[in-house]
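Only one structure is covered here, and it is reproduced in the block below.
One chain of protein is taken out of this complex; the other chains stay put.
Labels A, B, C, D and E are assigned to the chains in the order they are written; within every chain, residues are numbered from 1.
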Amino acid sequence: MPLLPKILWSLVGVLGALAYGLAIGGIIRKVMARIQGRIGPPVWQPYLDLGKNLSLRTATHHGVMSFIAPIFRAGGGIGLYLLIPVVVGVPALENFSFSGDLLMAMYFMFFGSLGMALGAAEAGHPHSPIGISRGLSQMTAYELPFALAVVALVAQTGSFSIHEIVAAQQGGWLHWNLIQNPLAAVAAFLAFLGMNMYAPFNIVGAPQEIPVGPPTEFNSQFLSLLMVGRATFAVAKMVLYMDLFLGGATSLPEAFVKTFLIYFWSVFVGAVFPRFRTEQAIRFFLGWPTVAGVAGVLLVMLNR
Amino acid sequence: MQFDSIEEILDFAIGKEMEAHDMYMDIAGKVKRPGLEKTFLELAQMELGHKARLEQVKAGDLSGFAAGEVQNLKISDHLVDVKPHPNMDYQEALLFAMKAEQRAHDLYVDLARATSDPGLRELFKGLAKEELKHKLFFETEYDDVILEGN
Amino acid sequence: MTTTETLRRRVQLWFGPQHPGITGNMSVQAWLEGDTLTQGITHVGYLHRAFEKLMERRKFIQSFPIVCRICVPEPDTNEYLLAAALEELSGLDREVPEKALWIRTLVLEMSRLAAMLQVLGGHVGSMGLGVVPNWTYTLRDYVLDRFEELTGARVYHMYTVFGGVRRDLPEGFAERMETEVLAKIEAKLPVIDNAIFDSSVFRKRAIGVGVVPEEWADEMGISGPVVRAMGIPRDTRKDFPYLKYPELDFEVVTTTGSDIYARAWIRRQEIAQSVDLIRQILRRMPTEGPYCAKLPNMLTWTIPPGQTYVRAEASRGEMGYYVVTDGSDKMRRVHVRGPSYVHGVSLLERLIPGTNIADLSPLMVSLQTCPPEIER
Amino acid sequence: MKTIIDDIRARFSVEWEHEQRADLAQIGVAPGTVVPLLTWMKLHTPFVQLNHLSVVDWLEDGEFQLTYLLTDPHGHRSLMVCTRIPREEATMESVHELWPQAVTYEQEINEMFGIHFPGSPRQGVPFILEGWDDLPPMRRDFDTVAYMHAHHPSRPGREHVDPRVYVGKVFGERGYLHDDD
Amino acid sequence: MEKRKLPVLPVAAPPEGSRPHAPLGEGCFLGEEELPKAPALKEALATIKNWFRAQSLWVMAYGTGCGAIELRPLTTARFDMERFGMAMRPTPRQSNVLIVSGYLATKSLKRVIRAYEQMPSPKWIVGLGSCTINGGMYWDSYNTINRLDLYLPVDVYIAGCMPRPEALIEGFKYLMERVKKGEANGWHHYLENLDWYKANQKKLITDWNLPDYNW
Partner (left out) sequence: MSLKNTLAPFSAWMQAFSKPFTVPDEPGVRPGAPRYRGWHINDRETCIGCGTCAEICQNVAIDMVPVDEPTKGDSGLRPKVDYGRCCWCALCVDVCPSGSLAMSNEYVWVDHDGDAFRYTPGVDEKPWDGAELGWRKDEGFDIVDHERVPMGHLDPEERIHTWAEVVVGYTEEEARREAARCVECGLCVAACPAHMHIPDYIAAIRDGDDVRALNVIYDNNSMPEMCGKVCTRRCESVCSIGVNGDPLAIRWLKRYVTERFDDLKSVLDVDVERVGEGRKIAVIGGGPSGITVAYYLAIRGFEVTIHEALPQLGGATFFGIPKYRFPMPSLEKQIKLLEDAGVKIVTNHRVEGDELRRMLEENDAVFIGTGLMKPYRLGAEGEDLPGVVYALDLLRDKNIGREVEVGERVVVVGGGNVAIDAARVSRRLGAEVTIAYRRRIVDMPADDEEIEDAEAEGVEIIPQAIPLRVERTDDGRLDFVWGPAEMVPSDRGRPRPKLIEGVEHHMVVDRVIVAIGQSADHSWMPPDIAEKVADAKGWITVDHNGMTGHRGIFAGGDLVNDTADAISAIADGLRAVEGIQRFLGILPEREETEPEIPVITVR
């Protein structure tokens, strides 16, 4: 596919990911509301929120870094998304996948949070750095089982290319890495709980302790940028997980179903648990998930 | 007494009213009690009003001539008649007027009973009712003023 | 370590007054070392309305709409206590009819139930679980529905007044109470148990956190679920019996541990206890008779000089009213001694050092700090 | 209750006593007796709990009454210890060393009544009020309505006609023993 | 009760020519001074923006007074305000609506002013209960203000003590309607008459130690 149409298609894809990310946010809010016994907001509420935030006036000024932070955040999300093939076999939705893109993806997963950390720290509110420190500590913790799981997969497939990992899983659900390497999958999906920041691992932005944490000081357009980042980042993560463990997708509907299920997994847990303290969360990730991750790697090693 | 026509009867009635008027005028000149003279003059004036009404009837305007039932409180019925005298007070004046109207009423009732012409009888009854109305006026006044505490 | 060093390592952090984790409109000024609080000072006064001052210039009957505002979630204890104190000082207490006593007991128990439900939800709500607070607030709302039916208002009932209560029980109240409230609460409680007490996360967060040493109980005057969570069966309803509580069949709930979990557990048990007590009360409620004594003209009522202290068990602990009269138609002085005064200031400040920052909000909920009661 | 009061009488001079209820007695003592009495009570009697500390302003007498409510948490009874101190330059010994929570009470009383407790840690530190520059507000000579009028304007446009005065005026009520001013 | 005196009126009157709620199209209607000149476009854009704003009201989670107790049922399952697109936000930076839930002690007022000024425009204040209108039952307290609108611009009042959650919902619907029409311009009035508001605030808060406007 020529470059120019590819770029255009990627942009369309980003917008689609944003739309999907927002929509899934709305659905989840609705589902959460139902388990709480409420009716809940309309499904399109996140769009309204985004539009509302765009219509507000910016009133704060915390220095240049704090302006850049949302851009980092959004950039992290979009960048991650752009690296991962969404639907294998449809060039328009394969984005900029290349050999070794998994490494880039791992990097981009850090990228947004780090940028956020820089900006939020500059915002001056004490709750922001507290939230950031919690977020980074927790991230470090869940990255370990996730990285181990990725290592296991890479070792299993022998490639750092997501495209190839997906290709290796084709031919029926029994070929999925979820089945092929269940231990790595367990490690990765437990890490996903922390990654998606639903309870019990949402201490980063716990409103009861540190009002929403890092984004405390962000408002209006910056906040909408953060929303964009969060939505696309979530979609990118789900697509990544889909590609890594659920055999990718060969059509858009399949992608929707799989990604939704992945997202729903964290909601399913998050809806019924309170949150851990930071050190408890760290202890959790360094416990069973890490063991599973190590075991997963070992399994691959032994299988060789 | 015999009457042959309505005009005759009305003339008779008008004559009666004039008699009453003259009598009240007469008494008004005699009473000593302050204000009572004025009362009697008013009574006399009232009789003139009655006379005017009757003249209207005579001219053919029967509207409002003692229509419907007139209440009879029967206050004067068992009270003792009084003779007009210079030291009359208000109670006596009312009594006197009441009795006078009652007499007129009784007269018309008798006449109505005595006559055989239904038209005339109706007229007499009407006149009696008219007098009853006058009596009611005084009886009400008596009931309100003299019998207020009773 | 020198002071300067200490200061450099410590971050000052304000919790509140605008803070979703704070209980009500108050604030805690805290100093952090890492994730741990080293010192905390409670700041109150954001809700100070000067009730005690206002009551000094209001006639007795005019004071009574005001007292229920002292504690927002549980106004009836205040109403009852003011009425009880003034009845005792005026001698009206001998004329309060039987039925009024029963209704008062009912109202107090209902308000305890409502407050307990609210706090039980708050226990996990402060830890980020949205499900249970939604349910318990709904259940509390069912209680409020009955309050509205009984008293004519949802939140501020202004119902208990000198000599009795202001209105009779409505027709069919007991049945509606049973089907609309008690049955629904009992149906939901097991699921709530699952979501709270069986939840591994809650257990991790709550067990062994915020432990109040037992020896503080006597000297600080700790009361309510906090003291019962230490295993001490201290309950004003038993210790200083009032209204119809001596005639009701219930045991003081205690447990051990004295931590957040224990206090939540006490509250959970007391919800069940309240449900049971309300059933007992409604069963024994007299159907006939007046619900209020004959009152003198409240615009000119005077009470002979005297002073007294009356107490009752609120959901938070022992609530007390110290009332001084001087023979005029107004109170000379009324002092409201709420349990939060001890729990929310002295006890909280003693507990804060060493507490994780994330545990501050659950800790305050478990102490059931009610700022309007502290500053009045 | 009687026995404990007798015990107290044997050791301290009690000005008056009154049994309000079976579980509540009141005694009055001189200000100097309070701290020794409370110390003795806490150490040697079951009355170990300071339930509350409160102040009554007897403006007419020029005195503050301090009321310490002690409770026997196991015997379920309370004793109210009252003392009166002069209003001018009011000072009272602190009991915060006996009961740590008394600090809060003394801080509040210091703020609300202007009574000074030397040695109590948070004297003069604002507790409830902020930026207060008037009389201590709980004193009876502080007029909250006047303060309200001066500081918190109400919504204008209200007019009240007192029926008592109104009908008197409309129907021409007058007095004859005194000349109108 | 004793005789009441005339209240002392605020130090400064509102500046001449200013109006409490400037209608749409007059003066600064949304605060977007730098919008395109074409009035039709300007108005269309304003309509769209207002529509979005009305659909997504974020309420600051600050229970300033006892009215907060009825906000909890409102946010939780029984009355669920989220179905109207409203949510509680824990920080003023991300809130559009400040609910002053009843009386305000002077100590609270200071914090409320600060929080309000930190909210991004356009922002709205909902006065809840009698206390915000004319002092409510604490009218004679030395520590609570009687009229909120002397210190902060109020867009909607909801009468009651407490107003029931349904009344609150009605109030918010009313606010949404006014936002949609561009009539809820209290924030703009505040900025235009900042001096007057500040004078009132400073008259009451004697130990004013804040910057004059907390961005």
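Keep in mind that, in the parts below, contacts are C-beta pairs under 8 Å (C-beta built on N, C-alpha and C of every residue); 3 or more make two chains touch, one makes a residue touch a chain.
In this text, all values refer to a predicted model and were calculated from it rather than measured experimentally.
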>> As a test of the contact rule: which chains in view would the missing one touch?
In response: A, B, C, D, E
>> Out of E:45, E:159 or E:210, which residue would touch the omitted chain in the full complex?
In response: E:159
>> Please output the residues of chain A touching the missing chain, sorted low to high.
In response: 31, 33-39, 268, 271-273
> Residues of chain E in contact with the chain that isn't shown?
Replying inline: 1, 3-4, 6-7, 21, 77-80, 83-84, 127, 130, 132-137, 139-140, 147, 149, 154-161, 163-164, 166-167, 169-171, 174, 178, 183-184
> For chain C, which residues reach the chain that was dropped from this view?
Replying inline: 58-59, 61-66, 131-132, 134-135, 138, 145, 148-149, 151-153, 156, 158, 161, 164, 166-168, 170, 191, 194-195, 198-201, 203-204, 290-292, 294-302
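Following the convention adopted for this analysis, only the chains that are shown with their structure count from here on.
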>> Starting from the defined contact criterion, work out which chains touch chain A and chain B both, please.
In response: none
> Which chain has its C-alpha centroid at the greatest distance from the C-alpha centroid of chain E?
Replying inline: B
>> C-E versus D-E: which interface comes out with more C-beta contact pairs?
In response: C-E
> What is the distance in Å between the mean C-alpha positions of chain C and chain D?
Replying inline: 24
>> Rounded to a whole Å, what is the gap between the Cα centroids of chain B and chain C?
In response: 87
> Whole-Å distance, chain A centre to chain E centre, using C-alpha means?
Replying inline: 38
> So which stretches of chain A touch two or more other chains?
Replying inline: 36-38, 207, 211
> What residues in chain C touch two or more of the other chains?
Replying inline: 19-20, 45, 48, 50, 53-54, 57, 134-135, 138
>> Applying that definition of touch, give me each pair of chains that meets it.
In response: A-C, A-E, C-D, C-E, D-E
>> Residue numbers of chain C touching chain E in their complex, please.
In response: 17-20, 24-25, 45-50, 53-54, 57, 65-66, 69, 72-73, 118, 133-135, 137-138, 140-141, 144, 154-156, 372
> Can you list the chain D residues touching chain C in their complex?
Replying inline: 20-21, 23-24, 26, 42, 48-52, 54-58, 65, 67, 69, 71, 73, 76, 78, 80, 82, 99-101, 103-104, 126-130, 137-138, 140, 142, 144-145
>> For a test of understanding, state which residues of chain D touch chain E in their complex under the given definition.
In response: 128-131, 133-134, 137, 142, 144-156
